[in-house]
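For this view, one protein chain was removed and the others were kept in their places.
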Amino acid sequence: MIPFFAPRANLPISADSTGRYLPWLVAMMVFLAVLALAGALAVGGVLDEWRRDVAGTVTVQIVPATGVDPASARAETDRRVAQALAVLRDRPFVASAEPLEEPRLVALLEPWLGASDLVRDLPLPRLIDVRIAADARPDLKALGETLREAVPGVSLDDHQVWLAGIIDLAEGLSLLGVLVVGLVAAATAATVVHATRLGLEVHREQIEVLHLIGAHDRYIAQQFAARMVGWTLEGGLIGLLVAMPTLMLVSWLAADMEQGLLPPFSLSFWDWMALALVPAGAALLALVTARMTVRRALRRMV
Amino acid sequence: MIPFFAPRANLPISADSTGRYLPWLVAMMVFLAVLALAGALAVGGVLDEWRRDVAGTVTVQIVPATGVDPASARAETDRRVAQALAVLRDRPFVASAEPLEEPRLVALLEPWLGASDLVRDLPLPRLIDVRIAADARPDLKALGETLREAVPGVSLDDHQVWLAGIIDLAEGLSLLGVLVVGLVAAATAATVVHATRLGLEVHREQIEVLHLIGAHDRYIAQQFAARMVGWTLEGGLIGLLVAMPTLMLVSWLAADMEQGLLPPFSLSFWDWMALALVPAGAALLALVTARMTVRRALRRMV
Amino acid sequence: MRFENVGLRYGNGPEVLQDVTFALGPGSFHFLTGASGTGKTSLLSLLYLARRPSRGLIGIFGRDITAMKRDDLPPIRRRLGVVFQDFRLLDHLSALDNVALPLRVAGVSESDIQKHVPELLTWVGLADHINAKPPTLSGGQKQRVAIARAVINRPDVLVADEPTGNVDDRIAFRLLHLFAELNRLGTTVVIATHNETLVRRFRFPRLNLAGGGRLEVLPPLADVEEGAAEGGSPAAPGAMAGVGPVPPASLAARSDG
Partner (left out) sequence: MRFENVGLRYGNGPEVLQDVTFALGPGSFHFLTGASGTGKTSLLSLLYLARRPSRGLIGIFGRDITAMKRDDLPPIRRRLGVVFQDFRLLDHLSALDNVALPLRVAGVSESDIQKHVPELLTWVGLADHINAKPPTLSGGQKQRVAIARAVINRPDVLVADEPTGNVDDRIAFRLLHLFAELNRLGTTVVIATHNETLVRRFRFPRLNLAGGGRLEVLPPLADVEEGAAEGGSPAAPGAMAGVGPVPPASLAARSDG
């Protein structure tokens, strides 16, 4: 009956203390909620990029065996490669493990050691290309240790172990971010609920008078809810308006610091839309709470 | 006059709506503040460990020049090393840059290529040990590019570039954490301020009566502040009590996920003390705000 | 309007009202008297449906209130006009908006409101305070706004709790003439009052609450030596005759709240 955004000046629910403070409380909560949500979304985005970065492959190196007799040393090296392959193929998360052929090895080394013919005669280290099964989350460090125990002279590429660890960490962070968003959302909801109750408390007399004058519960709840929603929206928009420049600043700072090494802290169009919906969510929450609270309070009256 | 924790039942400031809702609002804000502070402290701790991990050194590799004449190729390689050294020593963040002697190089390569005499005759890559000035935050990626442009066949150790980037990112995160703590602290302060004002609004009549009965401003401010501090402390302790298990849970989850690769998410004794002080901080804030707000309101009366 | 063996107690306290039984005919006018704290406000609060009795039956407009669902009460409340002892005005609304409230709740058009409300406010002597908010009104002015709010809807039953406690006798008589005029137009009126002069002047039957929460119905109190005793005072009936009895036209004109 009463339009939400242009409340009549003579609305029977007054705009005293509640109206002055509720919007600020909601503004703060929405501000925090938007920041937390943005953080979670952004970490999620970075994570996706990183995950694409780590090819699902790990390289295992095997130092060639040394000995007086080159032929037996080479045989020993081959045995070690076979051993390592057996260990690797035993793991459930290993999709495939293939040793690199010597010509390819030599080609790999050429930029380092020159194209000298000598290279071909060197006892070269062997490499095994290990393809990790999609979606598997292997403990590479443990794998490295197992290999080292089983086969002498084996090592995993350190960099990739590191990167996998970082991704694990980032996934933890992302989960934490989601947790924080949940918490902040709960806190925002609780704030709105409490503020609504507080408003009800402050306006109890007015509500009682309306009741005794013969207003229907629906009318009173509507009047009250309209006020609450108005204030919540007001506060929510303020919170959003303050949060946006803050996000831009953070995003700019992050871009500056990462030096292009990491995917930029960026949000997609849909991410931004989700953020913009936070105040609306708060208002909806206020609407539902206000109506329920007032209805329940009214039912306690005669 | 009135003890904070055992307010007389006949305190002239009533405990109606404000008393019922202020503690919950404060509890939520303190909860968030504690989580944010814990996050910032923990990231700070991890960062310290990581920083210790990256030795302040970077390794620059120079691929040997190839040519028909080994002597002239070697001279060309020496020239390249000298060039790279010049570029490196030109940087303000480079404390020292020393080429590794060939015997040490050979020793380094031995586990890879075996102790064969052949190695000594290979055109080996040269390494330069670059020591970064303490506290400098060099842009290694840019350095790598500059070197590549100036000297053919130069490269920086990738892993270290990566790690430096990660540290930069973590530092950004830590800064962000501090920023969030600041924001949440500000929000908590604002909540307490607004709740105090709201309380004042709700209790205006009571304060006016006390005033007209001949109570001194100090007495009224004290009564009011005692109430506000009591409620804030109550809320703050609730917030802290809920935040602690949450932190434990997060810490446990984090420890589980990092798989020992990264320093564990852990807080020192002093960190925990700092967290425990958050409710006290909120109460102090309430005390100061309540007194100031009441005093100011009273000064507006005759 | 019927009370049968009505009893009321607050919480676990003693019965404030005991075995109250009476019936008010449509269009009747009664004073409710009794010492302070005997339960007048409590009795009236049952009448204006702010409370349900602990026991007994209450019938209004031929319907049993005690058996009705709460959703059915608002239409009945709209046929009642109430002047609360503590006014209960909405502090943030102007006098006009306060008085207009029952009309707004009932969905009366804004143009009707703008026509009738100022007229009634002028009649109760608040022409200069139509847009004033209650906190800036004097005690007597607030009381008159409360009365205007109760009668604006031309209720079928008017319940007034101490409606003249904060005004002088001249205004009190004027207000009582308003009630009497409403009564003449068919409204049932019950007025709780401590003002003996009023009770004497307007010879309406009395409901008297004696100690112990029991109600007795008494005949009108005789106004002894009326003209002689207070002829010179501004409250004399002669003085009232000229101002009082003409009710605001709008009030008489309205058909049904």
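The chains carry the letters A, B and C, assigned in the order they are written, with residues numbered from 1 in each.
Rule of thumb we're sticking to: contacts are C-beta pairs under 8 Å (C-beta built on N, C-alpha and C of every residue); 3 or more make two chains touch, one makes a residue touch a chain.
Because the structure is a prediction, the values reported are computed rather than measured.
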For the chain that does not appear here, which of the shown chains does it touch in the whole complex?
B, C
Just one of B:S14, B:T57, B:S72 or B:S268 touches the chain that is missing; which is it?
B:S14
Footprint left on chain B by the chain that the document does not show
10, 12, 14-16, 205-206, 208-210, 212-217, 219, 299, 301-302
Given the full complex, what residues of chain C touch the hidden partner chain?
10, 35-37, 39-41, 85-86, 125, 136-141, 144, 161-162, 165-171, 194, 196-197, 224-225, 228-230, 233, 235
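FYI, only the chains that are shown with their structure count from here on.
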Where centres are the averaged C-alpha coordinates, which chain has the largest centre distance to chain C?
B
Between chain A and chain C, what's the gap in Å when you average each chain's C-alpha atoms?
66
Compute the distance, rounded to whole Å, between the mean C-alpha positions of chain A and chain B.
18
If you average the CA atoms of chain B and of chain C, how many Å lie between those two points?
69
Could you tell me which residues belong to chain B and also touch two or more other chains?
none
Can you pull out the residues of chain C that are in contact with at least two other chains?
none
